[in-house]
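To start, the structure under review is shown below, and the notes come after it.
A single protein chain has been omitted; all remaining protein chains appear in their positions.
And now, chain A:
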C-alpha cells in the first residue's frame, strides 16, 4: 500500500462520514541538529517522524485529526474523526466556507540538493562546529556556540478534488556566535545571521558559509563591543544591513500581509494586522523603492516549495509594488472569504498540525545602490547590522529592534563601533522613509517563525539588501 493509497483512504472515509471536502497529508520527516559550545559538542539530535493529518470540511466548519499510524484502518479512522470534529465545530458556527479554485495536479517536486546533508559524516560536522567554537574562545569569547540543522521532508498530498502530489524538501543551514561577558552586560556577535543561515539546499550551503574563517573576527568584535560607546539616542539616518532588514521585512510586512490575521483568525494569539482589505491596491505602504514579492519559486531560499499544503502550485506575486500594497499571503478559504482569487501560502510544520497561512519567500526586490554608496552619501547617521532582539505590536505597527553592532556614519564614512544599538518606529512611516536601497540581495532564511496554536514553526525566506531610512529614533534605553 503506497502512502498515496493511505491518504486516499483517509479522504474517502472523511467523505463517507459526511465531509463535503477533505484532504490528507502523509509526511515522513527526518531532522538532525548539533550544537557545540566552547570546542565541545553538547547536543546531537536525530529525529524521525511520520504520520497522517486529515482535514475535513462540513458545512462552514473545519475538523482536523492526526495520528502516527499509516495503516489503512488508522487512515480511515482519522478521516472519520476529522469529519466528526468538524461537525462539533458547528456548535459555534460562522459564515460559509468556500475554496478558491486551484489547478488539480498529479505532480512530483524536489528541492535542489547537491550534497545530501544527512549523508555527511557526523564526525565531519562535529569537527566543523568544535573547531569554529574553539577558535572563538581562543580569540577572546567567553561563550562560543555553533549549530547546524537539517530537515529532510517527504510529503504525499491527496484531496477530494483529485490532487495527488508528492514533494521532497531538503533544507539545512548553520551559524556561529561569540559572547563576551562584561561587568554588567553581555555582548554578542553572530555569523552569518543571528540564528544562522538556512535554505532549501544541501550541505553545499554550509560549506559556502566558511564558518571557520569568520570565527576570530566574531570573538574579537564581541570583546571590543564591551567597551565601545553606547549608541546615541535621538532621530537620525539609519542604515540597516541586509540581515537586519530581512527581519524587519518578516515582522512588519510578512506578518502584516497574512490574510488570516487581517481577517481576525489569529486575533487572540498572534494578533491581527493594521491593514484593511478595502485599501488593497491603493494604500501607500512605503516609498517607491519598496517592491516586496511573495515568491516560493526562488531556487534555494528557505520558503521555497513546488506546491503548498493545499496543493496550490508555487507562483510569484507582488505584495507591495512601487510602495503600494497590492497582495496578501492567502489560503484557499481565506482568499474566498476576502473575495480574492488566489491562495498558495498555506503550510504546516508537520503531519500533526493544521495547515495555515504562512510566509513563503517574502522579500525586497533590489534597488539601484550599493552599501558603499549609501554610506558615502550619508552625512550623519548610524549603520546597524545583525539582529539581537525584535518586538512588534499585535497589529504589526509599532516595532523595536536591537542589533548586535553599529557604527557611526559621519561625512560619508563608517566611523567608530557603537554598542547596544536599538531603533524603533511605526511600520508605514518607517518604510516611507526608505530613500536608498542596495542591489546586493541575499536570500536570508528564518527557520523559527512561530505562529498558530499549538505553536507551529515555519520556515520562511527573505530576499533583502542594505537600505537607508530617514529620521528614525535610535538608542532606546532600559
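As a working rule, contacts are C-beta pairs under 8 Å (C-beta built on N, C-alpha and C of every residue); 3 or more make two chains touch, one makes a residue touch a chain; residues count from 1.
Operating definition for what follows: contacts and distances are computed from a predicted model.
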| item | value |
| --- | --- |
| Absent chain [UniProt protein name; select from "Carbohydrate ABC transporter permease", "Peptidase U62", "Light-independent protochlorophyllide reductase subunit N" or "YeeE/YedE family protein"] | "Peptidase U62" |
| Option touching the unshown chain, where A:4, A:109 or A:390 are the choices | A:390 |
| Identified contact with the non-displayed chain, of A:135, A:179, A:291 or A:312 | A:179 |
| Omitted-chain contact residue, chosen from A:16, A:40 or A:210 | A:40 |
| Residue of A:9, A:67 or A:259 touching the missing chain in the full complex | A:67 |
| Missing-chain contacts mapped onto chain A | 34-37, 40-51, 60-68, 81, 84-86, 88-89, 91-95, 121-123, 126-127, 130, 142-143, 145, 147, 179, 181, 184-186, 263-269, 271, 352, 354, 388-394, 397-398, 400, 402, 420, 422, 424-426, 429, 453-455, 473, 476-478 |
